[in-house]
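Below you'll find the structure, written out as structure tokens, and then a few comments.
Here the complex is missing a single protein chain, while all its other protein chains stay put.
Presenting chain A:
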Amino acid sequence: MNMKLTPPILLITLFTTVMSAQAHDPKEHMKDAEKPDCSAMKDMDHSKMDMDDPVMQAMMKKCMKDMHHGKDKSESDSDHAHDDNNSEDEHAERQH
């Protein structure tokens, strides 16, 4: 009788131990993890930011990708505009 009960008890104990060990794993919180809203950072005056401040450094780390995307987009837009200007110049030169 006791031998019959031992495997289920062991399994329940093992399962409970594993579940309690995982309960506070940060990965558990990732399922419905909120994304950082970096739009506030884009509007900030970067020249006035104190880059030695750990809070600012942490925010920069968190929003790095967003900042780069914003920067890349604006750079590509300006490159595009620059290209357009160049092509207009070339076009004008050709007309001469």
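Simple rule for what comes next: a residue touches a chain if its C-beta (ideal position, glycine included) is under 8 Å from a C-beta of that chain, and two chains touch if they have at least 3 such contacts; residues count from 1.
Throughout what follows, contacts and distances are computed from a predicted model.
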>> Missing chain, UniProt name, options "Branched-chain amino acid ABC transporter substrate-binding protein", "Cytochrome c domain-containing protein", "Cation:proton antiporter" or "Xylose transport system permease protein XylH": which is it?
In response: "Cytochrome c domain-containing protein"
>> Touching residues of chain A against the unshown chain: what are they?
In response: 20, 23-24, 26, 29-30, 33-38, 40-41, 54-55, 57-59, 61-66
